[in-house]
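This report concerns only the one structure given below.
Only one protein chain is missing; all other protein chains are in place.
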Amino acid sequence: MTAEDTSPDVQLTDDHRLRHFLSIDGLNRPLLEEILDTAASFVEVGDRSIKKVPLLRGKTVVNLFFEPSTRTRTTFELAAQRLSADVLNIDIARSATSKGESLMDMLWNLEAMASDMFVVRHSDSGAPYFIASQVTPNVAVINAGDGRHAHPTQAMLDMYTIRHYKGGFENLRVAIVGDILHSRVARSQIHALRILGASEIRVIGPRTLLPVDIEGLGVQVYTDLEQGLRDADVVIALRLQKERMDSALLPSESEFFRLYGLDEHRLRVCHPDAIVMHPGPINRGVEIAPEVADGERSVILHQVTFGIAVRMAVMSMCISGQEGGGVL
Amino acid sequence: MTAEDTSPDVQLTDDHRLRHFLSIDGLNRPLLEEILDTAASFVEVGDRSIKKVPLLRGKTVVNLFFEPSTRTRTTFELAAQRLSADVLNIDIARSATSKGESLMDMLWNLEAMASDMFVVRHSDSGAPYFIASQVTPNVAVINAGDGRHAHPTQAMLDMYTIRHYKGGFENLRVAIVGDILHSRVARSQIHALRILGASEIRVIGPRTLLPVDIEGLGVQVYTDLEQGLRDADVVIALRLQKERMDSALLPSESEFFRLYGLDEHRLRVCHPDAIVMHPGPINRGVEIAPEVADGERSVILHQVTFGIAVRMAVMSMCISGQEGGGVL
Partner (left out) sequence: MTAEDTSPDVQLTDDHRLRHFLSIDGLNRPLLEEILDTAASFVEVGDRSIKKVPLLRGKTVVNLFFEPSTRTRTTFELAAQRLSADVLNIDIARSATSKGESLMDMLWNLEAMASDMFVVRHSDSGAPYFIASQVTPNVAVINAGDGRHAHPTQAMLDMYTIRHYKGGFENLRVAIVGDILHSRVARSQIHALRILGASEIRVIGPRTLLPVDIEGLGVQVYTDLEQGLRDADVVIALRLQKERMDSALLPSESEFFRLYGLDEHRLRVCHPDAIVMHPGPINRGVEIAPEVADGERSVILHQVTFGIAVRMAVMSMCISGQEGGGVL
């Protein structure tokens, strides 16, 4: 099973509303804009004294993390709590699989317990698609990152951040820097930027960390950092996924920083109002200099704040899509 | 301390209402039927858009799992959430005992924190009885499985399932297949079936996996699968507790399946409307063939759904029994 085998339609209802949220690929511009607009209404919830809305009260959200990620799990848990849902965290490594139960048997059991949503992270590309293709009509599946394939909620919070600071995507030059090859984040960002109409998408990295078919995604490819950054309005540094890399691909972290690390000096060629983004957690001194991460251009922590709102938006839209009602 | 040392009365109030839920043994038919009837009212809650009732709001339920079981813990956590209780999961292996604290000191501390209920799983038979005999009047104890002794909520969800599909227990032939010796589930099922008036209870398994005193429980014993299944209305496959067996008792999993595994061919001798049950998690190809687990006779996933409702029933009845008020 690969992500390419699956129809993108599984994530939509017959009347083109969100049923699951699996990848940006296959969604259209109005739907992405609906996610951003819905998220905007939830950003305000985070500023309230009582940061809670009752939209998912009495719903059960199950965090199914086959690949550990405290950060991402925490953001989904917070988003669910602020929608008033009940949350179950299933520690996969220690649970069913240790008793020899199959994945599908575990999922069928969770369905039978009247779960409403599975938030899935998996090291296999396409696993959330496979799960979504198998679940009953009562369960929504959210992809919280699958292999090298997609990380669509991260991409949407990035889009929210760009729209917030740049007003929109027209006439926008976006540069994505680093380990494109292993990055599900980059893949989802590129799809989202194209659908939302960004005028120029650039990827910058060493040849060894660029997918061979990368031009096919409609991006411009740079191996020289400064050429790629020239006049960019948005610069997105990717996390160097050290745990995913074969040792042969890169000489060392310091070598990577020397060639592709973002520091103030290199950013001088960007547009004067350029913002710097990063999906986190950051490796200071590897893909980004501390002075940039903490500097005036950095909107990295705002991405985190918007991320809760975007996840609340996606979760409530999927539940609403299944019930056939409106979210707001 | 063994389960036999303890009086069954500890689980009842002076006016014969449920105070703890420790074993089926010692309860009478009206009380078991009250559990089933109460559960029926909660099955409907699982179908609601808002799957929550406020019966245990402001109560603290502590999951005390001395033996790990994500599945069972999850069902109790969900049941507690849907009753609006607050849930604490205590990871015993990593907690008090690692600091040398005694079991009773840990329990007294949890009591002092104004806990209302302990859900206990323990590898020692009788441990929940011992705990129930020690707690203050404000705390209810639910047995979530103790050693080879009992698993009473599992048995009651099985009874719920049988009553749901068969209308009652009169004129009913129930066959329990597999590792009877190590199964707390089987022991609790046999007690429940007798109390509820099932006309014939059969156990089927190799002589090495049958307790020596099994006839004393009022069951008919079969070592031949097809003879035992003949005209059965309900067939319950037990999980092969591989982790509990001495290697000498059985030659291999495939040998077990050859002799006692449920497949379509063998089930042909059952009553035409027979249902197949399993407490889960299932070992496909060991005690049950996939075509049976996923087939028309299988009600395995319905057991899971009913299990949440039965646990809600038992939890609310115990809390109600302690407060002296009615649950519904």
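A and B label the chains in the order they appear, each numbered from 1.
To be clear about the criterion, a residue touches a chain if its C-beta (ideal position, glycine included) is under 8 Å from a C-beta of that chain, and two chains touch if they have at least 3 such contacts.
The model shown is predicted, which means the values in this text are computed figures rather than measured ones.
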(request) Give the residue, chosen from B:D9, B:D105 or B:E215, that touches the chain omitted from the document. (result) B:D105
(request) Decide which residue listed in A:H16, A:R48 or A:H265 touches the omitted chain of the complex. (result) A:R48
(message) For review purposes, identify every residue of chain A that touches the missing chain, sorted by number.
(response) 46-52, 68, 70-71, 74-75, 77-78, 81-82, 242, 280-284, 301-302, 304-305, 307-308
(request) Could you please point out the chain B residues that touch the chain left off the display? (result) 57-60, 86, 88, 90-91, 94-96, 99-102, 105-106, 108-114, 323
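Everything below uses one rule, namely that only the chains that are shown with their structure count from here on.
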(request) Would you kindly tell me how far, in whole Å, the mean C-alpha position of chain B lies from that of chain A? (result) 41
